[in-house]
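In this view, the complex is presented without one of its protein chains, the others remaining in place.
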Amino acid sequence: MSPLQGCLLLSAALFSVGLVIALARSNAILVLLGIELMLNAANLNFIAFWRFHSGAAPATGVIFVLFAIAVAAAEAAVGLALVIALYRHQKNLRLQEATRLRG
Amino acid sequence: MLGSGILQGLLVTAKNFVGSFHDPARYTTLEYPEVKPALPEAYRNFPFLVCDNATDPLGTLRCVACQICEKECPPQCIYIEKSRDKKPDATGKPQIYPAVFAIDTSVCMSCQICVEVCPFDAIKMDQVFEVATTDRYAALLLDRGQLTKPNTYFHTIHPTEAAEVDARLAADRQAAEEKARVAALAKAKAPAAPQAPAAPVAKRDQTPESAP
Amino acid sequence: MIAAALTTDSFLERLPVLARDTVTGRLPESWRWMAGSLLEIIAILAGFGLLFAYLTLAERKILGRIQNRPGPNRTGWFGLLQPFADGVKALTKEDVVPAGADRVLHFLAPVVLVAVSLLGFAVLPFGRHLVAVELDTAVLYFFAAGTATELAVFMAGWASHNKYSLLAAMRALAQLISYELPLLLSVVPVVLVAGTLSTTKIVAAQGGWSLGFVPHWHVFTPWGAAGFVLFMVAALAESNRSPFDLPEAESELIAGHLTEYSGFKYALFFMAEYFGMCALSGMAVTLFLGGWGAPLAQLEWIPSYAWFTAKLLVLLLGFIWIRATLPRLRLDQLMKFAWKFLVPLTLLNLANAAGWSLTAGWTGPLQLVRWAVALALVAVPFVVLGRTLSAGSAPRTYRFA
Amino acid sequence: MTFTFLILAVIILGSALAAALRPNLIHCALLLVVSWLGVAGFYLWAGAEFVAFAQVLVYVGALSMVVLFAVLLTRQSRAELRVDAPETRRAVWAVIAGVAVSGVIGAAVFATKWDPAPVTAPEVTVRGLGLELMGAHAAALLLLGVLLTAALLGAVVLAAPDRPEKEEKS
Partner (left out) sequence: MNATPLANPSSGAHVRSVPGDLPGDLMEVSMGPHHPSTHGVFRMIVTLDGETIVRLKPVFGYLHRNHEKLAENTSYLGSMPYTDRLDYLNSMTNNWAYARAVEQLAGIAVPERAEYVRVILAELTRLLNHTCLAGFLMQDCGCSGTPLMYAFREREKILDLFESLSGSRMMCNYQRFGGCRVDPSAAWLAAAQQLVDGYGPFLDEFEALLTGNEILLARTQGVGRLSAALAINAGVTGPMLRATGVNYDLRKVDGYGVYPRFQFRIPLGEHGDVYDRYMIRILEMRESLAILRQALAGLPAGPIMNPAAKLRGFRPKAGEAYGRIEGPKGEIGFHLVSDGGPNPWRYHVRAPSFINLTILEDLCLGHTVADAVIILGSIDIVLGEVDR
């Protein structure tokens, strides 16, 4: 198994764990954290390809990850603000109960 | 401007830092066990009993077990038992003496009221403050023997007050002798006359012992 | 110049490196790197461990003198053995863990804190030849390494199962989020002007003297002076020192996140606080005070690490002095101070530094203009923002009946 | 495949899995911090120093704080930190989805013929990175700045208490 394959498998596994957390847990914060984990898995891929795959421009992978981290930060900020707003409305963080917008 | 107050404060602390090295007014710590504090003469701690003769402390106690201090003590830390017999006091007059005189220093609050009410100048305030002990009960209950200290000691700790007391006592004694002499003369003159009452001891209710 | 060249690489200067090489030289080739690193780690641990020990003593002594009392002076000559007595006491004291505590986190918090607070030392250039790890991204590494400290404080506060500790944990989080920003932003101008994130290169960029006696330290430029002050203020907050010691505010929260700690764990917290203080002061020396550079060319014969240590000690004394003087801020004031005062000032300072480096070519009278503009860019916002910050609170005059 | 990589993989996956299973919200958050640190370690191992430190700064330094803050702000008692275990049905479906995703990706990874990996990491200096960001990706950088500002403002607006409602309550 080449290093690239190892990295990709690690990334896939991390993505799956993130997915499981996001799907199975009902707490909004945990769901958000699961999504962050999935983002991290994607970033892992960028770095893996940048490092172990020839042909890419020298810094593209790194720059992609930097952008992704920045976007993730923005996403987390907004997401947690939503969590707090959600909490203020229904006094808990159970996403199943956040159905007010359903028609 | 923001920060000027803070800078002013920093200046004060810096001044104190430097001052603590050369200015005794800014460095007031006494390193206690090595350097003993200079106690003012008025300093009071726990009471002690005055005796006139250091060689026979219990025999020359001024206390006549009148129990006024026991009664007046606010926290009631004094316990006195009168003797059944009488012993001659310093003037040679037979007096009741305290068979038991105990002060519970764990209760005593050093208020000095016993000293103020004592008509005999028998109880005074001590200056020993290093009274720490590992025993909470027996060691803090001082008995007659532990409480008794000679008049010379009283002179070393409260010289002014002791001199006054001695002068007053000497005057009292002289007056008593004078009176006794007069009474003896009168008795000689009128053998049938009834026995004169013993010279009343100077009441000191209105003259606190520290009056100028 | 020749004399300088001779003295800058004197025997004393190279002594620590020589000592390391003598030891590692006896080892087989493949072990040398590992052994060298290990030696560096031991040297840093021993050096700063000793500094920590005597800093606690110095703090108590200086605080004592400022407060007109002697400070600890019973253990050993002038109390010199006090830190060791304290250490023995901390080691032998009972380790109490509250019944409801999260035992794992309660144990991990001090360990993580000490470990993390030590990481920053790796990239500090203590001397001309003394830097444990040469990193291209050293400054970034330093601040990344420091981020976990407040996380550990949070762990301690939360795991203690104590309401005061929990309040302290919340305060610690709020404080970190607020002060990480000005701390980083006050460093950016230096990176901008020096054009590098490497600490050694930043120190090298501050070498040399103008007019023969003014060193090219960043603190001697308008933006650098402002940046230095801003950095130190944020560093005070980051290391939880008075007047920003809210997480362990003694008069309000008993001991905050430390309330339920005793014995050696408590000592570890203490140690981490001082390590953090040393690391941040070391960074300030590196970024603004010319690192290991001597203030005068004539003094270059003194080894560079001595200069670094001297500057470090001066900053640490400043920490102690401030602690002895100032009252504590309240949480909302702390936040207001960070967001409404420090952050705008650091941003303006960044612009100021950018302007400074753009106008580097100006000479003659233009140079004066450059200084005037830069000074104005520091002073005017300070006065204006300071006025708005302290609006509504001023000394009052009183009437008498 | 080096020993370091394996250890990092164990840290990343182990803590993420543990986070998926722990009932305590704070523990989950802290375990995920460990996972993020592992990812940073991975970047370091791969030679992307700058990204690794950025990851630590953003995730451990900022994100974890915000998450913990949110946890504490939305906590009503200590007991409430204990989140219910996932419902079995949801959990089973989630695991099936997760396994399916990794299965597909894994199969693709093994099916693809990869070029041999370069021996050394591509040389990326901070200076080079900065030049590239300001050069080729300047537009993206600007957009990112706008996005972050917008996110900041949006977060403030979302999280700020609705004043009328608060007055109603009190």
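In order of appearance the chains are A, B, C and D, and numbering begins at 1 in each one.
Operating definition for what follows: a residue touches a chain if its C-beta (ideal position, glycine included) is under 8 Å from a C-beta of that chain, and two chains touch if they have at least 3 such contacts.
All values derive from a computational prediction rather than experimental measurement.
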| item | value |
| --- | --- |
| Residue, one of C:R69, C:K201 or C:H216, that touches the chain absent here | C:R69 |
| Selected from B:R44, B:R62 or B:R144 as touching the chain missing from the view | B:R44 |
| Footprint left on chain B by the chain that the document does not show | 2-6, 8-9, 11-13, 16, 26, 28, 40-44, 68, 72-74, 109-113, 116-117, 125, 205-206, 208, 210-212 |
| Positions on chain C where the hidden chain makes contact | 63, 66-69, 99-100, 102, 161, 163-164, 166-167, 170, 242-243, 245, 249-254, 323-333, 390, 392-396, 398-401 |
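Criterion: only the chains that are shown with their structure count from here on.
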| item | value |
| --- | --- |
| Geometric centre distance via CA averages, chain B-chain A, whole Å | 84 |
| Centroid spacing, where centroids are CA-atom means, of chain B and chain D in whole angstrom | 80 |
| Between chain A and chain C, centroid-to-centroid distance (C-alpha), Å | 34 |
| Residue numbers of chain B (touch at least two other chains) | none |
| For chain A, residues that touch 2 or more chains besides their own | none |
| Chain C residues touching chain D - in the complex, by the definition given at the top | 102, 105, 135-137, 140-141, 143-145, 147-148, 150-151, 154-155, 158, 161, 166, 169-170, 173-174, 176-177, 180, 195-197 |
| Complex contacts: residues of chain D adjacent to chain A | 1-2, 5, 9, 12-13, 16-17, 19-20, 25, 28-29, 32, 35-36, 39, 42-43, 46-48, 50-51, 54-55, 58-59, 62-63, 66-67, 69-71, 73-74, 76, 80, 83-84, 86-87, 90-91, 93-95, 97-99, 101-102, 105-106, 109-110, 114-118, 121-124, 128-129, 132-133, 137, 140, 144, 147-148, 150-152, 154-159, 161-162 |
| Chain D to chain C touching residues, read off their complex | 26-27, 30, 33, 40, 49-50, 52-54, 56-57, 60-62, 64-66, 68-69, 72, 78, 125-127 |
